[in-house]
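A single protein chain has been omitted; all remaining protein chains appear in their positions.
As written, the chains take the letters A, B and C, and residue 1 is the first residue of each chain.
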């Protein structure tokens, strides 16, 4: 586990998300902040990490000199395989994702709205990275967590309604930023926790979407383990 | 190759069908008479025989004491694998069949009609073996040959229109019996060859379906090789 | 993956009336130990999804012979006279599915697809009551996914993560059925330590397997 004192916003998000990972599950971590999540995991949970390109049982990044060009993660970065890892082709890999075998996916986001819709694959007229596996992941995973910075360039990424094209009609389950943990439910977006040292008012001020606040909202407890 | 002198009707059919097998093709042989076809093949055609249960590259029946319960053909009989054989699962196996990768299938039949429809999976009220892989094979193979005795219990199996439930709406390409080689085309069922020592009149007399006969009809030449 | 369990524990999980997928092709690649244990347990009203009825004493045969099966879904029942007899008497319901359609529907059930679009069966009895969809001028039958409560899988090797390998033609329906049931129980010929099966040799990742049958010898 990393030291909390030196944690930057991205590490706060990664640490908080790591607490959502249940033992003996299959988990897919997206590129960017989600990739950081596994570094915060307590050992020996029996979790298997899958990458879209067909590795079931991703390990840590191998040491220099121990890489192999046939073993990479979904970002094309050298990786390793844990004991008991297996390799599947891309059709099988997305069959796992679409077929409900994936317990959890953690993805980055450009926007999430109060209905729980995620937008993360294009900014019309500006930048079109493409959806990669995101549409299948959000549609198919049993649980979807969006892990992203709360705002970009001073603009809230948590919005009343996505203005960017959405990734799926499926409602995500949890949104984790450095300022807040939020859950979209039938009647709106609930504020469940605030970031370390962050007040409810600060979250509300930084958030374009309306937040439903019930009772006392605790701060993230990043000292506990999953 | 087997000796022609002692060939029974089934061996005549199998030998004639074997002449239809082209080099370097993928071929599926059904249970019964079709299984006999490979015994009549000249060596080294580079043909691969597939069985529905996932063997690509079936070999000859292994000698007593050299069988293994993990290597069987579509009839559940012990088989062997040729050098270069591969194993695929059932979804892949039928993907090959349905996807047009199978060059030729040879199947038995209960009835074939003048339109080239095959019936080979049930006799309502009497016996319902089921279609197994036959519906996929007839629908998907590039070429379909029906290999069957010309009649059963004195009744012609080559009929004007199938009275039994058909296996596919796809027209088979060739029908080989001990009495005749026939091809269903747009305008009807053509008699292409007669069996060894069999006259055209004998074929016509033994056949319920109308036969189109153009010019001299040759007898099967079973001495040639594919 | 859970720890290896005994045959009895596995059988106890499966209630009367359960919908059970059983791999194998003419009894090759069928988990024979589980079949025998289920047959001996006197289960009732099972629906079995299995390619073929094999023979009375192979494949799913013993289960049918013992009267445990109410409904058979598969592609071929031609060499099992017990199945033919029970079907005629009305004791056993039989639903016949073309083999390629059968396995692809099972795959669809496990891979989150809404169904399959196949040319197989168009213009035959099999198409009755089903939607035909025209795509670019060609007709396809819409066939729905198949799933089960339990899939009973025969593997060659298994490790304690649940990774499975199969051997030769005993592979057949096993890797597909392992995708498509709520509970997947594997009966391997051997259990090996984790890490012994190379990642590229695994045919069914352990994350799909819920229970593994302990070897008794």
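Observations on the model:
Just so it is clear, a contact is a pair of C-beta atoms (placed from the backbone, for glycine too) under 8 Å apart; a residue touches a chain by one contact, two chains touch by 3 or more.
The structure presented is a predicted model; accordingly, all values stated were derived computationally and were not measured.
Shown chains touched by the undisplayed chain in the intact complex: A, B, C.
Across the entire complex, the residue among A:68, A:161 or A:221 in touch with the chain not shown is A:68. Residue in contact with the omitted chain (choice from B:7, B:45 or B:81): B:81. For chain B, the list of residues touching the undisplayed chain reads 24, 26, 48, 50, 55-57, 81, 83-88, 94-101, 140.
Across the interface with the omitted chain, chain A contributes residues 51-55, 68-76, 79, 81, 87-91, 94-95, 97-98, 121, 127-136, 139-140, 165-169. Listed by residue number, the positions of chain C touching the unshown chain are 104, 108, 111-119, 133, 135-136, 138, 140, 142, 144, 165-168, 171, 199-201.
Throughout what follows, only the chains that are shown with their structure count from here on.
Chains that touch both chain A and chain C are absent from this assembly. Inter-chain contacts peak for the pair B-C, counting C-beta pairs in contact. Separating the centre of chain A from that of chain C, both taken as means of CA atoms, is a distance of 36 Å.
For this pair, chain B with chain C, the centres built from the Cα atoms lie 29 Å apart. The residues of chain C that reach two or more other chains are 107, listed in rising order.
Among the residues of chain B, none is found touching two or more other chains.
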